[in-house]
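Have a look at the structure below before the remarks.
All protein chains of the complex are present and in place, except for one that has been dropped.
And now, subunit A:
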Amino acid sequence: MEKGKGIMGSGGRWAVDFSDNSTAPPSRDIPDPPGFTRASVDQDDSTVSRQKKDAESNWKAQKAWEVAQAPFKNLLMMGFMMWMAGNTVHLFSIGITFSALWQPISALQGVGKVFEPYKDNKVDLLGPKLLFIALNLGGLALGVWKLNTLGLLPTHASDWVSSLPPAQEVEYSGGGIPL
């Protein structure tokens, strides 16, 4: 107990820095290994980094497009599930419909976050973003359509007149067989 407290008390948190400092000159204490010329590395440095950056932005653009297309698969799966759920209102179909509605909405809310890792000056994210939004809107539309086929949208006349009170009558008449 005492010991443990002492260790915790001294608070020695330690960390290892894995940052690549290969380009930085090593500390003078340690000489370069034989046959290693630092200058040649330094020379190619700019071209290599440019190439690397290009590759990276390409990769990012590619990834962004992939991410943008991801809802499409989702869309297909949703469609299949909806077809499976049938057109009657019960727990399963309602669950699927609401998840079909919720997924695109939450995805649309997080558009910025989804494309955050691919943000780059050189990468044009507008295209993927638009595709992503369009696909999610498509998913949303699918959900709404499903909601409608379930009869949960007030799109019929019956939804608006179902609680309409009977019209008042102008005339009043009474009577019957004489007492």
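FYI, contacts are C-beta pairs under 8 Å (C-beta built on N, C-alpha and C of every residue); 3 or more make two chains touch, one makes a residue touch a chain; residues count from 1.
Going forward, contacts and distances are computed from a predicted model.
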item	value
Listed names "aldehyde dehydrogenase (NAD(+))", "LOW QUALITY PROTEIN: AP-4 complex subunit epsilon-1", "ER membrane protein complex subunit 1" or "GTP binding elongation factor GUF1", matching UniProt entry of the absent chain	"ER membrane protein complex subunit 1"
Residues belonging to subunit A that touch the chain removed from view	1, 84, 86, 88, 90, 92, 151, 154-179
